[in-house]
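One protein chain omitted, others in place.
Labels A and B are assigned to the chains in the order they are written; within every chain, residues are numbered from 1.
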Amino acid sequence: MERIPILKMGPFLLVTIQVDLYDRLALNLENDLITMVSKTGARGVLIDISAVSIVDSFMGRILGNIASMSRIMDAETVVVGMQPAVAITLVELGLTLQGVHTALDVEKGMDLLHDKIGPDQLQEQDEEEGPDDRTE
Amino acid sequence: MQIVREQDVVLFRNRVREYSTKIGMNLVNQTKLITAASELVRNMLKYADGGQVIIEIISNNARNGVKLTFIDQGPGIADVPQAMQDGFSTGKSLGLGLPGAKRLVNEFEIQSKPGEGTRVSVTHWKHGR
Partner (left out) sequence: MNKTAQIIQKKKKTILENWMSNQLSDQALRDDLISNEDLHKQSEELLNGLARAMATGNVDNIYAAEYEPVTEIISDISVTRARQGFSPRETGLYVLSLKQAIADTLEQELAGQHEQLYKEVTLVSRLLDSLSVITFETFIKGREEVILRQSDEISEISTPVIKVWDGILALPIIGTLDSARTQVVMENLLQEIVNTGSNIAILDISGVPAVDSLVAQHLMKTVSATRLMGAECIISGIRAEIAQTIVHLGIDLSNIKTKASLASALQLAFSMNKIEVKSNARNANFGLRR
C-alpha cells in the first residue's frame, strides 16, 4: 500500500506531501505520523504541502487533527509552503486551520519550531534522550 | 463520469482541472472550482455511496465557464436550508462542505428530497464572475 514517507530530522518529523492525497492515504498519514510522534518523542512536526494544489475541508480536517493530536503529545505542528491559490480557497471555504502554525518554507518552519520549543529544552533532549527522566 | 470509489475523487479532480485549463481559467479560480467539486463529490461518496457527475463547458455572453452537475440516488436531504448553514453536519465533519462549496463558485443550485436523491449543479466562470 502506498504511504507518505516520514523523515526524522533531529527532534522534528518532516513530511513532504508530493501527490494529491485521496482519503485513505491521508488517513494513513495521520495514523503513521501520530505513531511516529509517540515512538520518537518528537517535539515538532513539519508538513510541507507546497506540492499540494487542492486542500478541501477533509484535508483541512486531517491537518487540524494532526495538530491537535500532536499537541496532546507535546509536539507542535507547522504546515509550510501553502500555495497562494490554496490559501485563498481555504479562506473562502471558511477554513482557517485554527491551531495549526504556518510558515513560508521548510527552513522558516524549522526556525519557528525552534522558537516555539525553546533552545534549552532541545538541549536537554539531546543530552538526556528525552526530558522525562530528568529531575529538576 | 461515475464516482464509486475514493480514488475516483482524485481522478475526477484532474478531469475538472483539464476542463478548466482548456478554457484558460486562472489558477486561483481553478483551485476554487476544484475544491468545491472535491467537497461535493466527497459528500456524494459519503452519503449516497457514489453517483454521477457531468462536466460541461458552457458559454454565455462571450464568457466561458465550467459547469458540474452531481447526481446521486442517495437518501436526499430533508432540510436543504439547514444543510446550507455553516457548521451543520449529520455526519461527523466540519459541516463546511455545502456552504463552503457555494462560497467558492459563482453559481450554485441544489435540489433534493428525502428518498429521491440529490442533484447539485455548480458553475464557475473563467474570470470568476
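One rule holds in what follows: contacts are C-beta pairs under 8 Å (C-beta built on N, C-alpha and C of every residue); 3 or more make two chains touch, one makes a residue touch a chain.
Given the structure is predicted, the values throughout are model-derived calculations rather than measurements.
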| item | value |
| --- | --- |
| Contact with the hidden chain (one of A:27, A:69 or A:87) | A:87 |
| Candidate in contact with the missing chain, chosen from A:18, A:31 or A:96 | A:96 |
| For chain A, residues in touch with the removed chain | 78-82, 84, 86-88, 90-92, 96-97, 101-105, 108-109 |
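Throughout what follows, only the chains that are shown with their structure count from here on.
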| item | value |
| --- | --- |
| Euclidean distance of C-alpha centroids - chain A vs chain B, Å | 29 |
| Contacting residues of chain A [partner chain B, same complex] | 20, 22-24, 53-58, 60-61, 83-86, 88-89, 92-95 |
| Chain A partner contacts - residues on chain B that touch it in the complex | 6-7, 9-10, 13, 27-28, 30-32, 34-35, 38-39, 42, 86, 93-94, 96-97, 99-101, 103-104 |
